[in-house]
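Below is one structure, written out as structure tokens; comments come after it.
All protein chains of the complex are present and in place, except for one that has been dropped.
The block that comes next holds subunit A.
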Amino acid sequence: MNNIVILPIVIPFLTGALLVLFPKYVMIQRLLSVLSFLAVMGTAVHLLQQVGGEGIQILNLGGWEAPFGIVLVADTFSLLLVITSCIVALGCLIYSFQSIEWERERFYYYAFIQFLITGVNGSFLTGDIFNLFVFFEVMLLASYVLLSLGGLKKQLRAGIMYVLINIVSSMLFIVAVAYLYAVTGTLNMAHLSVRVAEAGQPDLLTAIALLFLVIFAVKSALLFFYWLPESYSAPPTAISALFAGLLTKVGVYAIFRMFTLIFYHEPGITHSVIAWMAGLTMILGSIGAVAYGNIQKVLAYNIVIAIGFIVIGIAVFQEAALTGAIYYLIHDMVVKTLLFLLGGAMVGLVGTYQLKEMSGMIRNHPYLGWMFFIASFALVGVPPLSGFFGKLLVLQGTLETQFYVLGVIGLLSSLAVLYSTMKIFMNGFWGENQLSKEDEKTSTHGLLLPCTLLICVSLFLGIGVEWVNPYVAAAASDLMNPAVYIEAVLGPA
């Protein structure tokens, strides 16, 4: 029992509730929001040290023992994601100080960001499948509000589609939980794992597993990404960057958890379906990223490609590939947010999303330009930068397990990523300078600080592989051995 495990959920929740009380005092709101994220990050790092020393930390809420009460489980995988999501949220928060209009700021904007992080951290830390659903809803309700806050026409149109698709997938989630409960009679993930292993995952449970796969694929834009490009380009930059960094990644986390902890007995069926979905996602995402000439569309399709690539790790189901996938997941959360923020700054300067209508920005904004350049090289996976190590390990895994086709698609999709981001860089920053300082719509004043923060994290992930890797490898080895998780939650068998 360790009460610190609840703090990454309680701190943003309490802060959000407090912020509702005084929406007009914007400076205090900003200060409290930043302090809350720093506190969460501190507790998560502290927990990570504890997990390193004493093994997986759990908290039985209300003192009820594991299969009967709700249990929160902090293992290395979830803590790494909690820390990363806090860094991402902090970056978006500081970015929004300058870029969000005061009408939005005064209408509970910061409170809803806190509630979004409550849901995200809760999803990462919970050890109960119904509780996972509840935290998904906490996160989604906050994201509905953030998506439509401001009430622009395109926000409302994208909001309707986003809300509809998520309501349908949440309803399917409930149905799947009901099926699973009817078959196994438990909702605790560790206990589910034991029960499913005892039954040997017969066809019925495999069918339920596929239903879960469809649900989390919709949430994480794996193959079912139709809703993503439009809804991620509707809200202001700070919000869409937050969504790009966090929301789909929570779905990916759920896929990882479900298919390493509970449904790992029939990899011939479930994991090969995942492999097909990953391959198709990368191909379709690459087509989208290459096809469009609109900054936000290109970046949105890059999210889709990355999701396909991360999921290879689970499709291959081998320790090296899983390590690589976790490493790439963490890197992608940071870098995708960074790219959205930089893209948003470019769009703000020119006042248009179309690549054709911008050029030569490097003259007035060299720092912005080179940051975009480094970020896109990190995304592609050029060696000293952060994307390289993850991609290398994933590819090593595909080769060792003879998933050659997936490996080749992964490599080719990297080319598509490179082409699409360089298209933005070359169109936007090279060429004739069309805009003088006076013609620019907004300034980049204050926007580059959070981007610098995120790029430092990305560089650290790339150059400091030696420091980060032990944690990532520990997370992957825990995922490959569900017995560790089960023993931490249910006690020695």
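Things to note:
Basically, a residue touches a chain if its C-beta (ideal position, glycine included) is under 8 Å from a C-beta of that chain, and two chains touch if they have at least 3 such contacts; residues count from 1.
FYI, contacts and distances are computed from a predicted model.
One chain of this complex is left out of the view, and of "NADP oxidoreductase", "Carbon monoxide dehydrogenase medium chain", "Multisubunit sodium/proton antiporter MrpB subunit" or "HEAT repeat-containing protein", the protein name its UniProt record gives is "Multisubunit sodium/proton antiporter MrpB subunit". When the whole complex is considered, the residue among A:G62, A:G200 or A:G268 that touches the unshown chain is A:G62.
Touching the omitted chain from subunit A are residues 1, 3, 6, 10, 13-14, 17-18, 20-21, 59-63.
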